[in-house]
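Heads up, the thing below is written out as structure tokens.
Only a single protein chain was left out; the remaining protein chains are all shown in position.
== chain A ==
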Amino acid sequence: MDDFIGRALLAGLAVVLMSGVLGVFLLWRRMAYFGDTLSHSALLGVAIGLMTGTSMNLWIMLVCALVALLMLYVQNNPALGSDTVLGIIGHSALALGTVALTFLPNVRVDLMAYLFGDILAVTPFDIALTWGLTVLVVGVMVWLWRPLLSLSVHAELAQVEGVKVWWVSATYMLLIALMVAVAMKVVGVLLLTALLIIPAATARRFARTPEQMVVFAVLLGVVALLAGMGLSLQMDTPTGPSIVVAASGLFLLTQVISQRST
């Protein structure tokens, strides 16, 4: 197998592992829009990184973390109308990032790579970073599992029962912010949320417990990754969107099958 394919697979596996664990909660807490806002904001991080000539990963994480905290504030102040505010933040950051990139005369920027991912171009450093973050994300999620599940079921009930709702929520959002920085290379900022929610939504059909749903979401993510990369290599299609197409195909397939069986 070619080297770049192996690297792509390694990075992709880490990302679907992370997105499976994080994605189910995005569904349960009806936060799909949050994922979009966060990943769109990543492009602003890209622009700042390129303009200042400093670490792009660091800036993406910083911008996303900042946006996550901003959204947490908005969530706690329902008067602001969270859907609207999320839309404004996410799209403004995306537009601002795109505009800012055009002001870089000396850098040839492949915008498509940021918008839709470029998994075949991941470096060994990217892989190390991705796996490092995956270990961190999965570790923290295991630790946070019970309180996060409890507050996803009912936040006020969880708080009365002693869950530190704000801290748990903030930590979860920051983990997504971290994930965005590395997952961007796989599917890009525009399709990143798809990787979080589609395998999780597909997994719901088979799961009888929350834990099962995570396991199935990860497995389905792996299948989508392999199928998508296969499709991309065979048909010469862009890899990120191909993975999402495969994930959507799996979702549709399971819907049809489970409808027949009922």
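Going forward, a contact is a pair of C-beta atoms (placed from the backbone, for glycine too) under 8 Å apart; a residue touches a chain by one contact, two chains touch by 3 or more; residues count from 1.
Criterion: contacts and distances are computed from a predicted model.
S.K.: Tell me the UniProt protein name of the chain this structure doesn't show, selecting from "Cytochrome c-type biogenesis protein CcmE", "Zinc ABC transporter ATP-binding protein ZnuC", "Na+/H+ antiporter subunit C" or "Sarcosine oxidase subunit alpha".
M.R.: "Zinc ABC transporter ATP-binding protein ZnuC"
S.K.: Which candidate, A:95, A:128 or A:157, sits in contact with the chain we can't see?
M.R.: Looking across A:95, A:128 or A:157, the contact with the absent chain belongs to A:157.
S.K.: Considering the whole complex rather than only what is displayed, give the residues of chain A touching the chain that is not shown.
M.R.: Against the left-out chain, chain A lists 27-28, 30, 146, 149-150, 152-154, 156-163, 201, 204, 207-210, 212-213.
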